[in-house]
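Of the protein chains in this complex, all but one are displayed in their positions.
And now, chain A:
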Amino acid sequence: MLHLLHQREVGTDRPLALQTAQSSRRAYSLEISKDFDVQKIHTSGITSLDVDSTENRYLLSGSADGIVCVHDMENHNDVPKAEYPCVSTIGRSNRYRHKHSVETVKWYPFDNGMFLTSGTDKVLKVWDANVLKTADEFAFSGVVYSHDMSSLASSRCLVAVSTQSSQIKLIDLKTGSATHSLRGHTKAVYSVQWSSRDEHILASGSADSRVLMWDVRMAKGSLFILDQHNGETASNASSGINTAHDGKVNAIRFLPDGLHLMTFGTDDRLHLWDASRGRHMNVNYGRIDNASRRSVRLSSSDGCRPPLAYVPTDSNIYVFDIFSGLRTSILRGHYTQVNACYFHADRQELYSGANDRNILIWTPVTDKAFERQLQEKSEDQSAKNFTSRTAATADAWSSDSD
């Protein structure tokens, strides 16, 4: 690191190189945080997580009993051990709350005064984050599995909503009405996401095991259909349908550069696609358990090279090198099905939510700052924690001589 710093000072490297190197180092070495916790509010499984993109500070989380929480992830006081407080909650007493499970929570990309939630009570709600009241509600005919807003289209406020019905609805928040419905899937659509490169491009994954790319300006239908065989094998010739997976597609994720798309299906496979041409990249990630029946939130690292994907599988989170397909580590900490993970690009931290009601924070272990700080303070009274911890991790074999 010192070497890199030096080179940057001298000017042989671009400033970005240091940043990339450092963030990669951190992103690769995630481990469960021993010092940070979020305040426990949820009494049911966490289904969805999101951090606002304006301040990168507020963690929004929705749970299976309809409760939505906002945690402030900023650690203002200098205490190394902290519990992030919950700043606002839409609890049971809130009369606007979701009646059933919340499936998706999303901040409005340009302002953290508003967020959108949707759930199995078939309603999409637009919330005023400050007063915790709904500004608008949209009811649908089926369970709303996911919704997304484009972070690029600042002039428009289109929300793509995927529901139990096979259509994808586009809702314009400005007019408060549904403007489009995208027809193409034959079964429930589990996941939609706007491209992070082009404000008109939308990808959707469905229970009919297809992944469709849409251009919302185009009226006639989908842009193209992703084919896992790239049209090469004859095995699909009989069905005549190009499928992205052999099972339901319940997770879909554009990489931050918007050039690639990751899809995850119940056939226990993770696929990487070229988002512009719709070609399967044929990266083999191996078998990854996916028994979830709801939409799963994948996450990918931002600003590190090579990029990493965080894939929830059962009670663990697998970390993959996206382009080589190698599994770099397994994050173990949850006890039941992990539903969502969110990578905080600025801090290189991962937040994950699971059915065991925990929101876990995964922090880089290269970060020895706290340890050092603790060591400095080891003479103080607060050192008790540290000494006891180091003692606890030591081996304790009895010293009998045989």
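By definition in this document, a contact is a pair of C-beta atoms (placed from the backbone, for glycine too) under 8 Å apart; a residue touches a chain by one contact, two chains touch by 3 or more; residues count from 1.
The rule we apply is simple: contacts and distances are computed from a predicted model.
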Listed names "Splicing factor subunit", "UV-stimulated scaffold protein A C-terminal domain-containing protein", "Ras-related protein Rab-31" or "Ras and Rab interactor 2", with the criterion being the UniProt name of the chain not displayed: "UV-stimulated scaffold protein A C-terminal domain-containing protein"
Residue among A:14, A:34, A:183 or A:293 touching the omitted chain: A:34
Given A:75, A:151, A:179 or A:315, the one touching the chain that is not displayed: A:315
Positions on chain A contacted by the hidden chain, ascending: 32-34, 315, 332-336, 356-358, 360, 385, 388-390, 392-398, 402
